[in-house]
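A single protein chain has been removed from this complex, and every other one stays in its place.
Per-chain numbering from 1; labels A, B and C assigned in written order.
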Amino acid sequence: MRIGDAKQSYEADEAIWTSSTQKFWFAVFLLVLAVFPFVADAYLLYIGCLVGIAVISTTGLNILTGFTGLISLGQAGFMGVGGYTVAWFSLHTALPFPLTLLLAGLLTAAVGILVGLPSLRVKGLYLAIATLAASVFLHFIFAEWQAVTGGMGGLSLPPAHLFGLTFQSDFEMYFIIVPLAVVMVLAAKNVFRTRTGRAFIAIRDRDISAEILGINLLRYKLMSFALSSFYAGVAGGLFAYFYRVVTPESFPLSLSIFYLAAVIVGGMGNLLGGILGAAFMTLIPEMLNLLTATLTPFYPNAPVFMSPMLGIIFGALIVGFLIFEPNGLGEIWQRVRRFFRLWPFRN
Amino acid sequence: MDWLFFGEISLAGLAMGGLYGLIGLGFVIIYKATRVINFAIGEIMMFAAYLFLAFAGGMEMSPWVALPLAVLGGSVLGGVIEKVMIRPMLGESSISVVMVTIGLASILVGLVELGWGADPQLLPEFLPRKPVFLGELYLAPKIAYGFLIGATLLLVYLLYFRFSRGGVALRATASDQAAAYSMGINVRRVFNLAWVFGSLAASLAGVLVAATGGLSPQFGAVGLSVLVVVIVGGLDSILGALIAGLFIGWLETVAGAYLGGQYRMPATFAVLAVILVLRPYGLFGTHEIERV
Amino acid sequence: MFKRFLTRGLRLAGIGSVAAALMTAAPVLAQDKEPIVFGGSIPLSGVFAFAGVHIHAGLTDYTNWINSQGGINGHPVRYVMEDTGYEVDRSVAAFKKITGSNRVPVYYGDSTGFMKTIASELNSRGTTLMSGASFATALTDNQTYPYQFIPGPNYTQMFGIILEYIAMQGQEGDKPTVAFVYSDTEFGKDPIENGKAKAAEMGIKVVEEIVTKPGSVDVSAEVLKLRRARPDYVVFHGYILSPINEFMVQMRQMGLDTQFMGTFWSSDKLIIDRMGADADGYMGVMPYNYYDSAEGGPMLEALRSQAQKSDPDAGYRPTAYMQGWFNAMVWTEVVKRTLDAGKELTGDNLAASLASIQDWDTGGIIGVPVTVRDMSFPVGRIWRVNAKEASYEPVSDWIHLN
Partner (left out) sequence: MILECDLTTTQAVGSDVGAASGKTEHNKNILEIHNLSLSFGGVTALRDVSFRVPEQGITTVIGPNGAGKTSMFNCISGFYQPQQGSIHYQGKPLTGVKPPARAALGLARTFQNIALFRGMTVLDNIKLGAHVHMKSGLLASLAYFGPARREEMAVRREVERHIIDFLEIDHIRRQPVASLPYGLQKRVELARALAMRPKVLMLDEPVAGMNREEKEDMARFILDIREEWDVTILMVEHDMAMVMDISDHIAVLNFGQVIAEGLPADVQNNAEVIEAYLGTRDMDSLRHKLNPESEVA
């Protein structure tokens, strides 16, 4: 317990950052994010943008799977809907990027609601498989609806633009992706300070009791699907602007599993954990490359033998976290924080 | 309409469907006893097929020695998986357990790449090559003989579960874990046995499927078709797995032949979607009553 | 199997040791001139790894060879690569990392997806010319991809070469029929529309068109379709191995005497290694001479001796190795032409140098002098598997499309 954190008002008590120390560190964090693109090299900047997109998508999936307890294997498909929406509007209209991204989010939310419809009748794994079916259908549509999606070859799109400015380089895209990621994570945090978020968690913990306590299950499950897919759609839209190409092969099933893994490794039902998970999982291949490069001088065929390790590490992380650290990186982070708060008085 | 063609296509599909039924059986055994949905079943199949490749190809054993060895290897793998990864997850939410099997799938793919490389492989031939004709209907020999071997194991399994002690224990555990426990059945052992038996069926099917289609670290994708089979049939119904296996195998092949290969997955997943909406617990599955 | 596993490891160790040696060897050769960097996103793992390791070997060996020849106009060559797992986002990451810390005039891209994705960045930078594993038709569009070229014929051109060959086989007045079998991927679908148009133009009838998933699938039903269509030729595209083998074996079991053909990535020796006697008679279109072909030429000899030197136990080198080597050869030629003209190594200048290539003698890698058209080398030859010799033998002359 900290000294002096008694609150004068309920508003202050329910704020996201309840102490000035927390506010200070958040401000520092924002400052770092703002300065980063000016000091980072092209490679780090690119990775930074990738992490930003992954954070948005992971947060969306966390809302659905982590907080509402509805497992989804359709995240990549939803991102694809967002990506193609942005691509189509960029090619056929002159809409600026905030509008195309909004449309991407909304259209994906609509698709999410459609996919979520069976969620009242089917639960748990059956629902997961329904989302898997959705991703199969979406992939089929991406590949076959030639007129709109460009078929297997996909679509190439012009850069994002707003008020005559275009956002083309990673440096420019960073200023779209990262602020959006921050805003969207904060918005998700807000949801869990209100009745909507409580309803999601109640459904996850005990859906039947939640219903008897006055929560309309279908309504909130669909709302969770919509919200989650909105995030996925925006992430997919950013993906499209970032790479400027969308093809059916950009959104494979393995990407859905990647995001599920990010949620698990980060911590289901923990927004901060989700962010950590997204960053961590995005960085793993890069860390592995680094390790390979370090090993190569001593062990020349390191690249060939290290590469399959990625799959093994990826799987081992999922299994290991589930068995040994089911609350994920978010929980580890809390432990570290507690340690430093009490340090050096206790260890 | 060319009925002979339709007949041949259907036959090919049903033969493949028989193998799906066998894999579905492996899936259902594990689910019935332990309530675990095993997303790694395709990768277990793949692992056994690579073992076969190692024994029959690399070590140049007779395929008829290599086949049982590979299948045995696959079942041991199933047992080890249960002990190491599934048992610690007892009592956790089903989502978590499923994710463990997804993680496991990724590990198995990595291990296979490490051991055998990423190159596509062909299994040494061990099935007769002489074309099979049923009346006027042509059937590719590999799938015909594959079907026969699969069907034999299936029959053995059904008899085993009906009459043997282990089979009874398995069935008892499946119908009521607590009751089985109080009757002195070693439930943990049964869990382990279920994984061994389930993986055994999957392993045999894995070798047979790889023998017809070839092998690569991406082989596990066949697990998706199996998922459709068991959901349509009902996760806890052996009969459901067999019938749905035949049906899905047939549908996949007919859709592929008449509409094009890109329609195989959407066609079966459309059936899956309809089943999920109309009978979420599958055609033959048990509907569980929920309690507050 | 353990023995094979071991030899595979040793072979790879050989490749690696050369790569390591290169880091230290390059500065020795430097004649105080700035090194020229060959960059590469190389798929050492993932679904394309079987080719990636050999592409890597080809690029590595070429780099060593050219440095032993004094580099390019006295500039030493440095090959800098990173593994991508054949995933686009990692390929892009590798590109950013490598181009971030080096000036990279030429770069190897590992997939069509990557090549398309990186195009906008490449165009806005204008510093780098790129080629790679992709023979995608779309990349020959110079408007959209001004800095990307194809180290051979694109897939449409490969179909063109195959169709020309087929047309030549027909008895008078009687054109053979053909069926296309391709995978349900971007790679697989690439040349199909153009291929059908070309066939129609040449009066060759496409009697069946079959789409399958790539890799391990049961194709019995598709075989039954082909059995009814009875094409004289079946052209595979978008596969590496499976299910080509299964089509061939099953159709022959039915007593059909169809001729089977495939495009570049389906014409590796892997097919012979895995299928054995069943591969006999299979034909592929290949722009380069096979490593073990009877052809000769100074460059082909140099390649063989360099390959021999880098890994004496490896023996045969697959087409992916040839492909890697040829890419590097073209880069060298282009850089050399640009330097000779006294120009800077910019994307535009390099592209212009490439376009200027006419009747270029590749020293036996390609059997005829080649001319660049639309950023590709539209040349190739039909080869046929002789299973007894375990090799491909040429059955046509070099076909140079116009």
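The rule is short, and it goes like this: a residue touches a chain if its C-beta (ideal position, glycine included) is under 8 Å from a C-beta of that chain, and two chains touch if they have at least 3 such contacts.
Please read all numbers here as calculations on a predicted model, not as lab measurements.
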| field | Per the touch definition above, residue among A:160, A:180 or A:215 touching the missing chain | value | A:215
| note | Answer key for A:115, A:181 or A:227 versus the chain not shown reads A:227
| message | Considering the whole complex, not just the chains shown, which residues of subunit A touch the missing one? | response | 10-11, 14, 187-188, 190-191, 193-199, 201-202, 204-206, 208-217, 223, 226-227, 269
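The rule we apply is simple: only the chains that are shown with their structure count from here on.
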| Pairwise touch network: line, ring, star, complete, or other | complete
| remark: Whole-Å distance, C-alpha centre of subunit A to that of subunit C, is 37
| query | What is the distance, in whole Å, between the centres of subunit A and subunit B, each centre taken as the mean of its C-alpha atoms? | reply | 33
| said: Two or more other chains touching the same residue: where does that happen in subunit C? | reply: 45-46, 49, 184
| subunit B residues counted as touching two or more neighbouring chains | 113, 118, 262
| Sites on subunit C touched by subunit A in the complex | 9, 12-13, 15-17, 19-20, 23, 44-46, 49, 53, 56, 82-83, 85, 88-90, 92-94, 96-97, 99-101, 113, 116-117, 119-121, 124, 138, 144, 184-186, 188-190
| Residues of subunit B touching subunit C in the complex | 2, 5, 8-9, 12-13, 15-16, 53-55, 57-59, 113, 115-122, 129-131, 138-141, 143, 209-210, 212-219, 221-222, 253-254, 256-257, 260-262, 264
| said: So in the complex, the part of subunit A that touches subunit C is made up of which residues? | reply: 41-43, 45-47, 50, 143, 151-154, 156, 159, 168-170, 243-245, 247-250, 285-286, 289, 292, 296-297, 300-304, 306-308, 310
